[in-house]
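A single protein chain has been omitted; all remaining protein chains appear in their positions.
Lettered A and B in written order, each chain numbered from 1.
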Amino acid sequence: MTPSPPSAHPSGISLNHVTKNFGRKQVLTDVTAELPSGRIYGLLGSNGVGKTTLMSLICGHQFRTGGRILIDGIDPVENPMVLQRTCFVHEDQLYNDSFSVRDILAVIPAFYPTWSAETADRLVTRFRLPLDTKSKKLSRGQRSALAITLSLASRAAYTFLDEPYLGLDASSRSILYDELLAEYAAHPRTVIISTHLIDEVADLMEEVVVLEDGVVAVQTDVDEARAACFIVRGREAEVRTLVGDREILTERHLGTILSATVRGAVTPDDRTLAERTHLTIEAASLQEFVAALGLHALDEVARKTEVAS
Amino acid sequence: MTHVRPNLRLYLANRTGVLLTPVVILTIMLGLSLIVAGFIGIATGFPLPEGTVVRMRYNGGALYCVPGFLLSVGVLAMNRNFSMALAFGSTRRNFWLGTSIGFILTSLAVGVGTVLLLGLEILTDHWFINARAFDVVALGSGDPVQAFATMFVLSMLSLYTGAFFGTIYRALGTVWTSVAAVGLGVLALSAGAAFLWKWDVIAPQVVGWEAWFFVALGLVTAALMAAASYGANRSATV
């Protein structure tokens, strides 16, 4: 089967009503999204919502229950030409215990025609990876450093980073961010980062995809996502007046004071009203937004269960 | 082939483990056989008397020492190397093909190692004391072709059996692996029982072949395990 030239197909990842069940448990209920290539995406959402599952489905590591997944217009499952452009080192990646770091770095280039030895060498030095240590003896941070080295050096057109910073100290995280941006600037590719450390990594992202309740709750440009909600704080009655009928994602009470995370952008009228009624308005960080979405979803589930019972 | 080669290289990344170690195990088995022969010789005198030699002709050490280790090589290949192959963009099919070529290389190493040690045994007039580890009935009583074929097939069978169980574990988890192990055991025992039951029918057919019959049987079983491991691999997930 002759491979078709890349330009013949729309590039990017296409997810169409993707579902995934594990036994009776439905993890992904209807994931639909278009991810044009060449951008850095943040894949966000609470623990267990299915970020790793979704990435596994895209790369064919797991089999989807339903729906369609396309990479560059082609179904990636068992397609060597498409899959060799992907790289997905899991957060809990298994390596052959008897392989040393050196062994692994010697073998993986065979999988990627795009491999950059120079990038690999540079990252090994910067992260101070111990070349002769067996994979099973690596610390959590060293495993992450190895995963990052392999992922960035692969120069795979679709690179997936699954919680890449676990176990890395602050200076190593700096190295990760700097190297990722430098590589991306010099050799653009599609990068999908699944992360909990949202605020720290937010600046690297161009677009965010937030998973909640088995679906894509939000997919926007990172600046819009950061403006997606705000926090207003003050006396409860005045807060509720300002909020009006907008959706409140979370509420925190302290006596008569209410701190509410409100969905939507702050308007100039909001600011005027706030100044007059002695309320404070604060931008919510991306992390707070995603957390609020998650908590809100949990509340909805709880409320539905209550109503049903 | 471009996509199969990385998986072969993955298998061979630890060259010592998959090519050298099995031969080392054969050598250790040889060493143990010689130590035992040595102790017997201390009592009976050297070279060893005919009675001992007859018993040593049935030394099955070569057949016992290799499968266990190769079973684990097969399991690890399907468990660990598989995870790596998928992470770095390989398909399941290419992984199975690359690993299979690796299995052939390992089996070749075992076969060649056996023939070399057999040659040494004959050249040294059975290790100077009439001890036997490779010039044994199980390996064709000194026939290098049969010794090679027997050990090659045994290795392939061990590797693919390990691979099969490693894959079942990957695809279906612990419970099903136990079920598969029990099922395979039952199948093997029933086949063995049916075999013995119909021995009077089978024996005449086999007379011309003798030990080659078992090589052929091993080959068929290895092929079946290979097919089973391929089938299981198709549903394996990381």
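The rule is short, and it goes like this: a contact is a pair of C-beta atoms (placed from the backbone, for glycine too) under 8 Å apart; a residue touches a chain by one contact, two chains touch by 3 or more.
Quick note on the criterion: contacts and distances are computed from a predicted model.
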Practice task
Name the absent chain as its UniProt record does, using one of the following: "Probable glycine dehydrogenase (decarboxylating) subunit 2", "ABC transporter related protein", "ABC-2 type transport system permease protein" or "Putative GntR family transcriptional regulator".
Solution key: "Putative GntR family transcriptional regulator"
Exercise for the section: Going by the touch rule at the top, give the shown chains the omitted chain contacts. Expected result: A
Fill in the blank from the handout: Cross-chain touch to the chain not pictured, restricted to A:Ile74, A:Leu94, A:Leu197 or A:Ala283, is A:Ala283
Fill in the blank from the handout: Contacting the left-out chain: of A:Ala170, A:Ala185 or A:Leu254, that is A:Ala185
Handout entry: Full-complex contact with the absent chain, from A:Val77, A:Ala227, A:Leu273 or A:Leu295
Key = A:Ala227
Fill in the blank from the handout: Touch assignment to the omitted chain, from A:Asp30, A:Glu78, A:Glu91 or A:Glu206, lands on A:Glu206
Fill in the blank from the handout: Residues on subunit A facing the left-out chain by the touch rule are 39-40, 177-178, 181-182, 184-186, 199, 203-206, 222-223, 226-227, 230, 266, 275, 281-285
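Methods note: only the chains that are shown with their structure count from here on.
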Exercise for the section: Could you please state the distance in Å, as a whole number, between where the Cα atoms of subunit A are centred and where those of subunit B are centred? Expected result: 46
Fill in the blank from the handout: Seen from subunit A, its contact residues with subunit B in the complex are 56, 59-63, 78-80, 83-90, 93-99, 103-104, 106-108, 110-112, 150, 154, 156
Completion exercise
Touching subunit A in the complex, subunit B uses residues 3, 5-6, 9-10, 13-14, 17, 76, 79-81, 83-94, 235, 237-238
